[in-house]
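Omission of a single protein chain aside, the complex is shown with its protein chains in their original locations.
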Amino acid sequence: MRKPGRHFLQIPGPTNVPDRILRAMDMPTMNHRSPAFGELGLRVLTGIRTIFKTERAVAIYPASGTGAWEAALVNTLSPGDKVLMYETGHFASLWRSMALRLGLEPEFIAGDWRRGVDAARLGERLAADKDHAIKAVCVVHNETSTGCTSSIPAVRAAMDAIGHPALLLVDTISSLGSIDYRHDEWGVDVTVGGSQKGLMLPPGLSFNAISAKALDAAKTATLPRAFWDWTEILASGETGYFPYTPAINLLYGLAEAIDMMHEEGLEQIFLRHDRHAEATRRAVRGWGLEILCQEPEHYSSALTAVLMPEGHSADAFRRVVEEQFDMTLGNGLSKVADRVFRIGHLGDFNDLMLMGTLSGLEMGLERAGVPYRKGGVQAALDYLAEPVN
Amino acid sequence: MRKPGRHFLQIPGPTNVPDRILRAMDMPTMNHRSPAFGELGLRVLTGIRTIFKTERAVAIYPASGTGAWEAALVNTLSPGDKVLMYETGHFASLWRSMALRLGLEPEFIAGDWRRGVDAARLGERLAADKDHAIKAVCVVHNETSTGCTSSIPAVRAAMDAIGHPALLLVDTISSLGSIDYRHDEWGVDVTVGGSQKGLMLPPGLSFNAISAKALDAAKTATLPRAFWDWTEILASGETGYFPYTPAINLLYGLAEAIDMMHEEGLEQIFLRHDRHAEATRRAVRGWGLEILCQEPEHYSSALTAVLMPEGHSADAFRRVVEEQFDMTLGNGLSKVADRVFRIGHLGDFNDLMLMGTLSGLEMGLERAGVPYRKGGVQAALDYLAEPVN
Amino acid sequence: MRKPGRHFLQIPGPTNVPDRILRAMDMPTMNHRSPAFGELGLRVLTGIRTIFKTERAVAIYPASGTGAWEAALVNTLSPGDKVLMYETGHFASLWRSMALRLGLEPEFIAGDWRRGVDAARLGERLAADKDHAIKAVCVVHNETSTGCTSSIPAVRAAMDAIGHPALLLVDTISSLGSIDYRHDEWGVDVTVGGSQKGLMLPPGLSFNAISAKALDAAKTATLPRAFWDWTEILASGETGYFPYTPAINLLYGLAEAIDMMHEEGLEQIFLRHDRHAEATRRAVRGWGLEILCQEPEHYSSALTAVLMPEGHSADAFRRVVEEQFDMTLGNGLSKVADRVFRIGHLGDFNDLMLMGTLSGLEMGLERAGVPYRKGGVQAALDYLAEPVN
Partner (left out) sequence: MRKPGRHFLQIPGPTNVPDRILRAMDMPTMNHRSPAFGELGLRVLTGIRTIFKTERAVAIYPASGTGAWEAALVNTLSPGDKVLMYETGHFASLWRSMALRLGLEPEFIAGDWRRGVDAARLGERLAADKDHAIKAVCVVHNETSTGCTSSIPAVRAAMDAIGHPALLLVDTISSLGSIDYRHDEWGVDVTVGGSQKGLMLPPGLSFNAISAKALDAAKTATLPRAFWDWTEILASGETGYFPYTPAINLLYGLAEAIDMMHEEGLEQIFLRHDRHAEATRRAVRGWGLEILCQEPEHYSSALTAVLMPEGHSADAFRRVVEEQFDMTLGNGLSKVADRVFRIGHLGDFNDLMLMGTLSGLEMGLERAGVPYRKGGVQAALDYLAEPVN
């Protein structure tokens, strides 16, 4: 049976693609060796720097985000290199698995999936690495599985405090364009991004923002690489072209997305996400439910993961919401499977869409027979009704 | 500044056009004399009958709804003919103005814009018309300016009770596909419809469903007519073609719309609209505001018009909602200008979109400084959370 | 079975709608009472004047071209008025039928469908109308059924020579935006236009450009009118709005079309059409076939109608071309049914599309067993290969 109206896709990515972007992509493909393509190429290659807040070249891959993780590793590291990773959740764990498969030696600082990186612990571990065996520190900025955001400046400060020379690699796949991020200012060496979250595009593009230090490291790194190799990508990127066929129609969309982000204003976008996240947390507390993230300073502005009351299945609840209110929520992954559901409130989103989302949650709790208090929606509404400067 | 997320277009039409329909129209235009067009023509000309619930041919005009009003009059009436019309609101008044301009003699039963047709009053007037000078009774099924729906079976019964031979012409522009309507069963002679409301299309198509009696009347009616003339339209329609160039791409969309309506089910669509209207009224009452329509049995399931508290401007309120929450509400028209605002809850719509809409209203009342009670959104939410069979 | 590649729609309208226009229309519908709509309205209402080359307001109807014919007549004439029309072909005949139905008294100067208006004959008839009983002269600028274009300045001159006060009404449905046309300079009173030819839009919009004299005539004209009435349309048009729901999404496309026409340049567009028409005629002569239009100065730059060799069916030929080469040609209408086929070479079109079209014709002649000489395609190619300006 047809479900009327628009589906509410409230997962933490892929996010709703705006009509302007879909229509920009819905155009004939072009010759990626033509002068017209060169103009488009320069436009997106220059524009994307403003999103990462970097003055340097960014590599754009015709591949989804996982590929850009691999690119960050194979361009900077050599077989057997030690890398220090931090278990913020499922995606940090997946990145660690990838490092293992690629022949690196990841060390994983254990976490409980309820907070971001503890920069002090990270600093202690690095301090113990007197001979600098650790070649890279890998951190997920916004852990999509838990709704915890880590402070990258704190990580940088911890590394700087002891003068550790490891590279700093950061995954911003689910924060870029939603939560403030500054590649250059924060001294990140490789930032990994993807298209299908804050950039409001379908999946299929991913990114590496790269520091001078990372480029230097690439000169001696010996992990085999070809598709992901920065050398030709950055070289041909200077003229707006790509060394192999790019994902042309997604690049049409990227150009439009960058324009749209500047029309709204990056700082404005971040404030909007902060405000929607706060409204969501007020709703969750209003219902008497528990937010997975236990450190307020780590609350994610892109998504909120919520713990189900003991004895209730998060997946069963999500099914009720999907079937009866045509809204998709994110599921709990791995360690928290069926224990949490995740509410995406990122990308092309506004107050009324959020209120529809939270209403679907409150009605879903009622219909699914989950113990809750009424009033979460009202709490969010009261907050959002307050004037915004 | 770009406004993020989807705009909430909560006017009583044009309504949100679903992506499936937009995409169906986003196709190359074709030769309207080709066999392929003939297939499309037959598909929509046959399919549209199921929406009007008629076994007879329906005329499809490449024109917006006002044109189909004119078609209904010029095909059935002659200069100087008396027509009885009923002042349910702004659109009934406009139809009357059109009748005047076309050289008819409309008589207007006065109304207070707060209820639908009083069939008893109508019956009395017809009973007084002993010599049957009145050639047609014109009624607006769902008065878009007031949110009052009239009972067409009651009108028919009043006419039948005294055996008055006038034609019954009904405007369903804002009810067709949203509120139950039965052209044949209810004995309507001409039903006027448009594309941009319950049919979920952009404006640009309009319709006449036509009884055998209306067709007979057309044989002797002498108002000049050419573009609107049923004769050639119905004749060529039998083979799937049109006497002049049809609005081809809108017909692509119409074919898709009819399919979508049957996928959901017409009866299911009507129940959905009823339920959303009831939720909306509960919210309005929850805020302590007054619904314009005073007869519960006349409540419209397509829209709700709300009176502003004395001393407050509805238009100022609408501007706050538009600017601060990116939602468009319908304005008060003519007699009720600036006194009411109208909430459209028709077309391609669902529970969460309605909750977003009502939330925008409650937040707008707060921001605009309009006196209201909190709790309207909660009241609607409580109602919608109840299980639907 | 699916036919690969793009269909060649080589009828004289509807024409190929460019992707930019289709995508502009493939957007959410908006409130036609909103400030944003007002901006769009002003943009198209101002822009369309540049296409008609008029300084005055143009009425835009949410209806196809036939409606704008009716608008031209009912706004300026009264029942029983004499109008002088000229039989250039099928569409002139249809316009005459419409005049008859509307209660006018058309007089039809007979033609042989092989040339445009003979201004001298027209002048003679007007000269004989000493008491100025003729209230309007109606001429089709580009007769779509025959491929003959009439000189409007010659018609105007003939009227001026004898000082006849009749209004001059001109149909430019298949010439506007393809063949030079100047509403003000040529002293036309009402120009009728449509969206689906040179404007590159789907059908569903039509136009009246209106002189001051026509507006004066409207004040006393008594044909009943409502939907087509200029009064409210022009009044509300001053602010960018429409008196009833406009065909919103087609207006999105119109705004884009006007921009695109100015990007190419109107004079450039006319030269392009002239050049393609000449290439087509060279091909037709190369095949040894006869062009329907017998006056070289009346050759249409929008389409070419071709006579089939005696004993051969034009419709059978068209079917071969359709089935075997996926190209649609225009059929012969009424008097020339099955005797001619028509080649549309107007709208969004270029040299290579024309060469594809002409190749399809030459291959179709071969496959259909029609007697012809080879070399038509080569003749066109040789012409197009010559340097332009």
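The first chain written gets the first letter, and so on, giving A, B and C; residue counts start at 1 in each chain.
The rule we apply is simple: a residue touches a chain if its C-beta (ideal position, glycine included) is under 8 Å from a C-beta of that chain, and two chains touch if they have at least 3 such contacts.
Since this is a predicted model, take the numbers as computed values, not measurements.
K.L.:
In the whole complex, not just what's shown, which of A:G41, A:G89 or A:G194 touches the removed chain?
P.N.:
In the complete complex, the chain left out is touched by residue A:G194.
K.L.:
Residues on chain A that touch the omitted chain in the whole complex?
P.N.:
6-7, 9, 11, 13-17, 22-23, 25-34, 61-67, 69-70, 74, 79, 97-98, 101-103, 194, 196, 202-204, 223-227, 229, 244-250, 322, 328, 331
K.L.:
Spell out, residue by residue, where the missing chain touches chain B.
P.N.:
Against the missing chain, chain B presents residues 19, 23, 26-28.
K.L.:
Residues on chain C that touch the omitted chain in the whole complex?
P.N.:
On the side of chain C, residues 1-6, 8, 16, 26, 260, 263-265, 268-269, 272, 325-327, 348-353, 355-357, 359-360, 362-363, 366-367, 374-375, 377-378, 381-382, 384-385, 387 touch the unshown chain.
As a working rule, only the chains that are shown with their structure count from here on.
K.L.:
Can you figure out the chain closest to the middle, judged by Cα centres?
P.N.:
B
K.L.:
Taking all residue numbers at the chain A to chain B contact, is the shared part over half or under half, that is, same or different?
P.N.:
same
K.L.:
Give, as an integer number of Å, the spacing between the C-alpha centres of chain C and chain B.
P.N.:
So the centre of chain B lies 35 Å away from the centre of chain C.
K.L.:
Roughly how many whole angstrom separate the Cα centroids of chain A and chain B?
P.N.:
Roughly 45 Å separates the two chain centres.
K.L.:
For chain B, jot down the residues that touch at least 2 other chains.
P.N.:
Within chain B, residues 6, 16, 26 contact more than one other chain.
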